[in-house]
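Moving on to chain A:
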Amino acid sequence: MTTGGVIAARDLSLTFQTNDGPVHALSDVNLDIGKGEFVSFIGPSGCGKTTFLRVIADLEQPTGGQILVNGMTPEEARRARAYGYVFQAASLYPWRTIEKNIALPLEIMGVSRSEQRERIARVLDLVDLAGFGKKYPWQLSGGMQQRASIARALAFDADLLLMDEPFGALDEIVRDHLNEQLLKLWDRTNKTICFVTHSIPEAVYLSTKIVVMSPRPGRVTDVIDSTLPKERPLDIRETPEFLEIAHRVREGLRAGHSYD
Partner candidate 1 sequence: ADKLTLQLKWVTQAQFAGYYVAKDKGFYEEENLDVEIKPGGPDVAPPQVIAGGGADVVLDWMPSALATREKGIPLVNIAQPFKSSGMMLTCRKDSGISSPKDFKGKTLGVWFGGNEYPFLNWMNKLGYKTDGSPDGVTVLKQGFNVDPLLQKQADCISTMTYNEYWQVIDAGLTPDDLVVFKYEDEGVSTLEDGIYVLEDSLKDPAMVDKLVRFVRASMKGWKWAEQNPDEAAEIVLENDATGAQTEKHQKRMMGEIAKLTAGSNGALDPADYKRTVEALMSGGSDPVITKEPEGAWTHEITDKALN
Partner candidate 2 sequence: MSAVAPIAGRRPSLVARAWNGTALPVTIVVLIIVAVWYVAAVFMNAPQEYDKAGRAGQTLTVSDLVTRTMAQERPVLPAPHQVVVELWDTTINKNITSKRSLVYHAWVTLSATLAGFAIGTVLGVGLAVFIVHNTAADRSLMPWIIASQTIPILAIAPMIIVVLYNIGLSGLLPKALISTYLSFFPVVVGMVKGLRSPDSMQLDLMRTWNASAAQTFWKLRWPSSMPYLFTSMKVAVAISLVGAIVGELPTGAVAGLGARLLAGSYYGQTIQIWSALFMAAGLAATLVALVGVAHSMVLRRMGQAE
């Protein structure tokens, strides 16, 4: 087993024991993710995308196979605070202002006050929420909350970012804008990003590698390496190359559904 990459999964399986029998959320998943890659996970609902991210984050224990994160076990990686995680729902603490919510992981890590302030200002700006730092979460619309939770993960400034459908609740214009921002950030900082999405164009636009999954049991059915350049203006989405990759992803996805 190589340990060079950021993530290395070998025959990874995870079965949930539930009241009406076992649920095979992940089954024999093999995947390598190198430093600086931007990997999208796409697949129908319930195919194990969230579960895979949770295994990386040491929030679930695999029931079979092996996985290494930065060459360590997930637990060691978690203790080393190796990653930032953006959940599928915003999950902000309602008794803290946006600022304080972003400060929370920094407080826990013991980052100094002045640095906290600095980082908060930077990430708020990044997600276009400058000026909203003193508001409480319930004073913001759903989309703004989601952006705040992204800011919180960015403030953490880990080398590995796990993002579970971060842009699901946003409208297309905002989404396009944040996609651009995220790409810029990734380009600048050379972070490794694992990104779950339901949108094929989004996956193709962002990724260096697209992992297509299918459910029951959760498997990786295809891994597509993107041939798009690192520099990606928004209108790259109308190029034939883009449409070609999108088509391949769509085909892979369709195979996992019962339609047609």
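Operating definition for what follows: contacts are C-beta pairs under 8 Å (C-beta built on N, C-alpha and C of every residue); 3 or more make two chains touch, one makes a residue touch a chain; residues count from 1.
The candidates came about this way: all candidates are chains of the complex that A comes from, given by their letters.
Everything numeric in this text was worked out from a predicted model, so none of it was measured.
The contact partner of chain A in this complex, picked from the candidates 1 or 2, is 2. Residue ranges on chain A touching candidate 2, taken from their complex, read 54, 57-59, 78-81, 83-85, 87, 89, 91, 93-97, 104-105, 107-109, 136, 156.
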